[in-house]
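Report on the following structure.
The complex is shown incomplete by one protein chain, all other protein chains being positioned as in the whole.
Which chain is which? They are A and B, in the order written, and residues in each are numbered from 1.
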Amino acid sequence: MDAVVNWLLMFLPRAIRQGVPLLFGSTGEILTEKSGHLNLGIPGIMYMGGVSGIIGAFFYERFAGDAYIGWLAVLITTLSALLGAAVMALIYSFLTVTLRANQNVTGLALTTFGMGVGNFFGGSLAQLFGEGGSLSVKRTSEVFCKTLPFADDLGAVGTLLFDYGFLVYLSVAIALVVAWFLKKTRAGLNLRSVGEDPATADAAGINVTRHKYLSTVIGGAIAGLGGLYYIMDYTHGTWSDGGFGDRGWLAIALVIFALWKPASAIWGSFLFGGLYVLPAYLNFGDNRSMQYLVSMLPYVVTLVVLIITSMRKKREHQPPASLGLPYFREER
Amino acid sequence: MSEYTPVPAIELRGITKRFGSVTANKNVDLTAYRGEILSILGENGSGKTTLMNMISGIYFPDEGEIFIDGEPAVISSPKDAFDYKIGMIHQHFKLVDVFSATENIVLGLNEGGKYDLKTANAQVQEICERYGFDIDPTKKIYTMSVSEKQTVEIIKVLYRGADILILDEPTAVLTPQETQKLFTILRRMRDDGKAIIIITHKLHEVLSLSDRVSVLRKGEYVGTVNTAETTESELTEMMVGQKIELNIDRSDPQDPVDRLVVKDITCVNRQGVRVLDDVTFTARSGEILGIAGIAGSGQRELLEAIAGLQHLTEGDIYYHDPKTGEVEDLRNKTPLQIRELGVRLSFVPEDRLGMGLVGNMDIIDNMMLRSYRKGHSAFLQRKAPRDLADKIIDDLQVVTPSAHTPVRRLSGGNVRKVLVGREIAAAPTVLMAAYPVRGLDINSSYTIYNLLNQQKQNGVAVIFVGEDLDVLLELCDRILVIGSGKITGLVDARTTTKEEIGLLMTKSDVSGGEPNE
Partner (left out) sequence: MSEKVVKKHHREPLIHITKRESMAWWKAWSIRGVAILLALAVAGVIIMLVSDLNPVDVYVAMAGGNFNLEDPSQTRMMWVTFQKVAILLCISLAVTPAFKMKFWNCGAEGQTLMGCVAAATFMIYCGDSMQPALLFPLMLLVSMLAGALWGVIPAVFKAYYNTNETLFTLMMNYIAISLVAFLEIVWESPKNSAKVGVINLFTKGGWLPEINGNRYLPVIVTVLLVCILIFIYLKYSKQGYEISVVGESQNTARYVGINVKKVIIRTMAVSGAICGLAGMLLTSGINHTIYPDAVEGQGFTAILVSWLASFNPIAMIFAAFLIIFLQRGAGAIATNFGLDDSLADIVTGIILFFIIGCEFFIRYKINFRHSKKGGVD
């Protein structure tokens, strides 16, 4: 019994930590998709968010020296992550909204570019400044990793609920805010109508272009925080090339799993996080290969959900009706 | 508010609107007062919808003036129309499917204060009670019937404070019971002091509902009469005008035999509406069978059902093979299965670039659409289609830079020629053509008429869906009239009159009310 509890106390926090980048990513992607844009550039945007954050921290650490202030470091790091991700999303929206480019192609190009920029600066920044070694911002990372002060005094509950850096709580908060925004506000209603039926939204006097831009850019910025969390908290401020891996794609898959509901993305991301790290916490004995079969799980689960939703055809569970289609008022 | 105001709520003076070379509205005058229902009556293409779109800010008139409450008004967008308290209910609803009624109603509004769905629901409920709408504000649009969706559209404009309401063919999609309900509501709104304009072509509705009727014909304003002082035949005459001699050569059918026997077919669309209701008729070889009817009365579905593109819930379609004498049932066969039975059926669909042709392909490749399967080779034979393309370009005087030009770049008339040419080239035994001359100039139209006549003389059973009654009268041998998916009459084209067809067309349900089945 104790063994199970101990295992869970090891596994669950790890699943949650693993799920946080996914949650940021899918919350951002949900917001984007609600405007009718399937942004396959999210993986690139998340890379960009991560690398912009670490660059911000790197420069602040270099130039602040002894005058280093923790909260300022966090602020600068977070702002630069948001900025980097938002600029990427802006490129995407300029190409797909204003220039009406194909969303899939643009998204894939953005991912190529974002991963390139991420890995390049992550891998070369230290080199460019003649410091050598891999890029590392331990000092700022420690601030990001700071847990709630009373976490250690609360035993298991503390470990499960309070032993995380602030970005973990932020990810849940943002998901809840986006859920509330989409469901309960007038602006959310208008945004959803743009993704469902832009012609109707247009006729109702809603500025379709502005909604598409705003939701794509804000969505991108939120996704960028996922990259930031990964670098500053999950890997403790050290960049490793390609380390972020396929989490961006998983975040997009999670959107389907959550049926375009940010609130469902919260538990969905922790579940996916769990599935993602599960192989490392299972004892396969001599059969090491099994862990890779288990690592298929998140993808297989996503496929099953995708198939079931398309078969059930329940209208509330379908993607926004105009997802992926460009809107041109004068289309014949 | 309820007393009669002598100042018109809306007045149009000398409105003209052109689209390229086509004049959709020419010098139209119109007035509507508060507290009355005005009908705008006219055939298809008489410019009713264009006129109303100018009032609701979708189009901007080329000439003329609009006055609201006696003041000159500029309406250049739907938003301007809202500001003038004008609300239009389009034929094609603009509603978000996955939203509830209320969500659609408040969509895009910038009311101050907190967004509160509950309050909004209550407000919608209040409007419903005031006018007698029967709708659940929280119901999702995709679960609604067409009539409920229309109700939502009406509430939407009322919620936005409209007091001039324009309804475009509001009864086209409704059952008789729903129509009666709608009329009750419209009368109630009239008594509430609103100006109501309904666009229609159904005479009995005009007579039973409206206070005054304005008639348009071919884009021109014919006149306005008080409903109480007019008759059905006067209105019909105003609507269809005098018969025009066209001088289309018409030969007598040679030994007509039954070629296609359509028996009791019924077709239900996705919304559950019976778009074809117990339709029975026979098309004979060597004659042209015309199909007349208001647009959207089931003509499209009828032809598609014969071509194997619509699922029939009831009925049969029998094809009498002229070579073997055998009879084949085409019911619910795919187009390919029909072809494989040896049925030579050609079909010129209404939607030429969405169905008949591929816009991005050139004329040659479009020629192949019907014939590319020929032969056992895995590869395409482009020689024959190329010759055919050249022949059609020559014979039908298609204006195109070359046979390699994508058909999307041709003008509407030339696209139609390409399509008709291809379908005739397939040497059909049955030729169905939906509006084959729409958008064509006089000369091209006659080219098509002659082609159809040639086919008839060759013994083909020709089915011609047309909208110009003059043409139907002079081209066809018999004319089948369809209204709301039902056959409302079958007349001899040589002896009938425009008025007779006009009356049959506007008869939405068979009078006498014989129950189906």
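Some points to look at:
Methods note: a contact is a pair of C-beta atoms (placed from the backbone, for glycine too) under 8 Å apart; a residue touches a chain by one contact, two chains touch by 3 or more.
Keep in mind that what you see is a predicted model, and the values were worked out from it rather than measured.
Counting contacts over the entire complex, the absent chain touches A, B. In the complete complex, the hidden chain is touched by one of A:18, A:52, A:77 or A:106, namely A:106. For the chain left out of this panel, the touching residue among B:207, B:225 or B:309 is B:309. Although one chain is not shown, part of subunit B still touches it, namely residues 60, 68-69, 71, 73-74, 76, 80, 83-84, 307-309, 334-336, 338-339, 347, 349, 351, 354-361, 365, 368-370, 372-373, 377-380, 406, 408-409.
Where subunit A meets the omitted chain, the residues involved are 38, 40, 91, 95, 99-102, 104-106, 108-124, 127-128, 241, 246, 249, 252-253, 256, 288-290, 292-293, 295-296, 299-300, 302-303, 306-307, 310-311, 319, 324, 328, 330-332.
Note that in this section only the chains that are shown with their structure count from here on.
The distance from the centre of subunit A to the centre of subunit B, each centre being the mean of the chain's C-alpha atoms, comes to 49 Å.
Touching subunit B in their complex are the following residues of subunit A: 184-186, 189-190, 192-193, 196-197, 199-201, 203-206, 315-316, 318, 321.
Remark: subunit B residues 78-79, 82, 94-99, 103, 106-109, 115, 117, 140, 142 touch subunit A in the complex.
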